[in-house]
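One structure, as structure tokens, below. Some questions next.
A single protein chain has been omitted from the complex, and every remaining protein chain is retained in its original position.
To keep things simple, chains are lettered A and B as they appear, and every chain counts its residues starting from 1.
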Amino acid sequence: MASGLVSMLVLIVLLLVGVSAAVALGLASMGYFAVTRGILEIPHTIIAQRLVAGVDSFTLLAIPMFIFVGHMMNGSGATSRLFAFANALVGHVRGGLAQVNIVASMLFAGMSGSGVADAAGLGAMEVRAMREAGYDEKTTIGVTVGSSLIGPIIPPSIPAILYAVLAGVSAADMLLAGLIPGLLMAGALMALAALMARWRNLPSSPFPGGRALAGAFARAFAPLMTPVILLSGIFAGVFTATEAAAVAGLWALIVATVFYRNLGLRGVIEVFRRTAYDTAVIFFILAASSLFAWVLTRARVPDTMANWITELTTQPAVLMALLIVFLLFIGCFMAVSVAINVLTPILVPIVIAFGFDPVHFGVVMIMLLVIGEATPPFGMVLFAMTKVADTSYEKVALASLPWLGAILVVILLVAAVPQLALWLPGLMR
Amino acid sequence: MIRVTDQLAKASEALATIAFIGFFAAILAQIGYRYLGISLVFSEEVARLLNLYVVFIGLVVVTVRHGHIRIDLLDRIFGPGPVTSALYRIQLVLTFVFLASVAWGSWSLTYANWPYPLATLDFMPKGTIYLAPFLGAALGAVVSLLRLVQPVPPLGEPLIEETE
Partner (left out) sequence: EMITLASTVPNNGINKVMVDTLTEELGERLPDASLDVFLDGTLGGERELIDLVRIGETQIHMGVIHASEYFPNLDATLVPYLFPDYETVEAFLASETGDKIKAALEEKGNAKFLGTYYQGARWATANKPFTTLDELKGLKIRMPEIPLWIEIWSGLGAVTTPMPSPEVFSALQTGVIDAQENMISNIYGRRIYEVQKYLVGTRHQQSYVTVMANLDFWNGLSGDEQEALQAAVDAATAAATEAAEAENERIIGLIKDAGVEVVEPAPEFREKAMPVIEKAAKGVLDEGIYEAAVEVIEAQSSNDTAK
């Protein structure tokens, strides 16, 4: 146990020094072996084996597919059509482009599994549009960051797939469970945008008329079908979650090459290349976190922590409250995928013992960790937005705060009302 | 030498991309065959194997481009200069240490598993699973060493592509 805690400390130091997440996780694991067995006794075969085992799963293959769909939609111009449709739909509502920003992200969330894909693609477009229309920087950046976090909650979702694999629950259930919480997130952000519109006197544009709205809808129709295909395919029992992800990928390819045709062969190959690259980046971190999680298990950290927690409380509500605070804190320091890899095997047996449904807890856990994407010191969405908006990291972090608050309210609601997550997967039964 | 690492990056990126297209196709084939009433034995294993090649061969490109996700807090505090460059070199050495360990371990596993066939692709040795991390980590380790003697890239701004 003590050696396990030491290797956690080593990990934090290495991360702060700027060592890449995967290498830091790997070295912290090597450090554990060096301390407990001696430097010449480091089991290199186990290190290699855990790296492979951490990514060698059919269910996880949904993740590259979701990355592919996101890139394909950004590359083919589908994203700008979604934005135009959102603009025609809610541009006239109080809050104008701030509302458009949220609705566009909500729609994009149906075809992308991560927040960074939203912030970097759609986000760039939204920031440009809001700046041109004279929106203040705080609102512009804040709402773009906040709304991009819907991406990993509404299916498809990378963290949901990862959690499903590690918790041993159905990926299909996890995907469906995120839909209502994700829509609630969008609702909360829109409510805040309406309030902000009053305080900060935000402009809105006139309603373009039913014909224009219908036209914008028609132009965005093909990409809007992606989540419909994905979810109805799972629901109707045509395919499993991984297969559904591949079908969504096929659909994105068809949208780009048959309907929109502005990408060209080079562009399509470029999307494949980018997907392979991103898959390597993400899965290498997954692999290394799986190694680190193994080391913690070997050091009996999960058992010991479970004992601590059960000594601390026997009340499910108190447990949930403690875990919410803990996960918010961890999310600030760890990438979502790393945190899920390390914490799922530790926490899931505990929450099950306290009577929570692992699918419900998974949704709450993912939402909490995703908030960390937008908080310092280690937030991928913050990094992306700093680059996209060409501004300072601190400004982005500050501007995002109120929007994160709105999301937190939704998380508390979902934590308190399990049916918000469980109702939809329950319908399949 | 920069040319060598560049060529290496291009070649491994091409391989990783092809492997990705391959497993994409394998999953689609699995659905198609099921609805045609044909029992497909190997689709799942093919897809998983190809994914390993995407990940670990892709690792070489990511290492060449210094694209691993990291906290660049200190880079931004110190800005471009000797401290950041020194930290960068330390990171390269540490990356080398980890990748060398992975290469060593996966070589042992490749060797130990070579006599056995894969479960459903019985014409292929089980060692091909661990060949992927061996190639990726060994080349990645070499790249990390080469980069020690190459100029320091512009640090202080994140070099990430849109991941995660």
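As a convention for this text, contacts are C-beta pairs under 8 Å (C-beta built on N, C-alpha and C of every residue); 3 or more make two chains touch, one makes a residue touch a chain.
These figures come from a predicted structure and were not determined experimentally.
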| item | value |
| --- | --- |
| Option from A:Ser3, A:Ser57 or A:Gln99 whose C-beta touches the chain left out | A:Ser57 |
| Footprint left on subunit B by the chain that the document does not show | 30, 34, 37-41, 43-45, 109, 112, 115-116, 119-120, 122, 126 |
| Absent-chain interface as seen on subunit A, which is shown | 43, 45-46, 49-50, 53, 57-59, 164-165, 168-173, 234-242, 294, 297-298, 302, 345, 428-429 |
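Here is the rule we go by: only the chains that are shown with their structure count from here on.
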| item | value |
| --- | --- |
| Subunit B residues touching subunit A - in the complex, by the definition given at the top | 13, 16-17, 19-21, 23-24, 27-28, 30-31, 44, 47-48, 51-52, 54-59, 61-62, 67-76, 87-88, 90-91, 94-95, 97-99, 101-102, 104-106, 108-109, 112, 129-130, 132-134, 137, 157-158, 160-164 |
| Touch list for subunit A against partner subunit B, complex | 14-23, 26-27, 30, 42-49, 51-52, 55-58, 60-61, 64-65, 68, 71, 114-117, 119-121, 158, 238-239, 242-243, 246-247, 249-250, 269, 272-285, 287, 335-337, 373, 377-378, 380, 383-384, 386-387, 393 |
